[in-house]
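Every protein chain but one is kept in place in this view of the complex.
Per-chain numbering from 1; labels A and B assigned in written order.
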Amino acid sequence: MSDALFPVVAITMGIMMLAAGIVALYVRRLLSAIIIVAFVSLSASVLFLLMDATDVAVTEAAVGAVVSTMIFLWGRGKIGGDR
Amino acid sequence: MIRSIFGLILVLVLGAIMVAVVPDIEYSEEIHGVGLHYTSQGMQETGSANLVTAVIVAYRGLDTLGEVVVLFCASTSVVLILSLYPLSLKVSRPSFIVAQTSRLLPAPILLLGLYLIAHSHLSPGGGFPGGAVIASAFLLVMLGGTGVPGSSRNLAAVESLAGLSFGLLGFWGVMKLGQFLNNLVLGTGTPGSLVSAGLIPLISLVIGIKVASELSSVFAAFRYKGGH
Partner (left out) sequence: MLELYHWSIAGTALGLVLIGLWGVLTRRNIIRIALAFTLADTGVNLLLVWTGHIPDRTSPIHDSTTAALNATEAMVDPLPQALVLTSIVIGVAVAALFVVVAVLASRRTGSADIRRLRELRW
């Protein structure tokens, strides 16, 4: 990917993340909200990569996206009720 | 309703403050302050090609020790709470896809985690993401199985041993060079080779083992004490 594409990717990603954040708060199913927040975390990882923070990108993808999603999924299963 | 209005006011006030403050952060063309020293001298002083790892493990190793302690406290409380108030002890059967995937994937995931830990001073990675990746391999194994393991006492032993070695590696620096967690007790070696950068690979390994065992014990508590 050439450097000229960076602004386009960053702006598209930013708009998608903000929209996904709002959707995650208002979507009816809790499962969808959890998966959407995981998507926001992965997009943040891409933005970290664009900002030349490779270590942070790896950590966000491994810790922020996977582990916290697992924790939320467990909590959803335990609380019951998918709203 | 009144709650939404209060919330909206708070959000708008915070947003106004941020929009006023953030543009004042200098759009600088160069590095300032202590980051300048880390960038210019980091590789010579620590022998680590990856400067972020150099900052985390060598220059600010004590902070990382504190971070590991925080993570330890959090995982201990999770396991403790779930041991005191177990939710259920039934374990559900995995579906066909999960059962098959949990046989195929853990080995490559484990390899990736070990790579991230071993090359922490050369490429992006380090103890924390590597440990998390290894813990997710264990999670996959747990999700694919149905049996309830006897206890996670071995996990706790591994975790304590890793924490102890972190402290002992720190005191090695006190013994030899009069400074806690001094990185140079082993010599820097050639930057860019696998065996280099003094204590950094060893401390990364210790952090990786500790994070992996902590997260694994959290997942095990979730699955076997939290049911689901």
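What we mean here is this: a residue touches a chain if its C-beta (ideal position, glycine included) is under 8 Å from a C-beta of that chain, and two chains touch if they have at least 3 such contacts.
All figures in this text were calculated on a predicted structure; none of them were measured in a lab.
Chemist: Which of the visible chains would the unseen chain be in contact with across the whole complex?
Modeler: Within the full complex, the chain left out of view touches A, B.
Chemist: May I ask which residue of B:74, B:157 or B:194 touches the chain that does not appear here?
Modeler: Residue touching the chain left out of view: B:74.
Chemist: Mind pulling the subunit A residues that touch the left-out chain?
Modeler: That gives, for subunit A, the contact residues 3, 6-7, 10-11, 13-14, 17-18, 21-22, 24-25, 30, 33-34, 37, 40-41, 44, 47-48, 50-56, 59-60, 63-64, 67-68, 71-72, 74-76, 78-81, 83.
Chemist: Just checking the interface: what residues of subunit B touch the absent partner chain?
Modeler: 3-4, 6-8, 10-11, 14-15, 18-19, 22, 25, 27-31, 33-36, 38-40, 42-43, 49-52, 54-56, 60, 63-64, 67, 70-71, 74-75, 77-78, 81-82, 85, 87, 122-124, 126, 128, 191-192, 211, 218, 226
The rule is simple: only the chains that are shown with their structure count from here on.
Chemist: Please give the residue numbers of subunit B that touch subunit A in the complex, ascending.
Modeler: Residues 50, 52-53, 87, 116, 124-126, 128-130, 132-133, 135-136, 139, 215, 218-219, 222, 226-228.
Chemist: Which bits of subunit A are touching subunit B when the two form their complex?
Modeler: By the definition above, subunit A touches subunit B via 53-59, 61-63, 66-67, 70-71, 74, 77-78.
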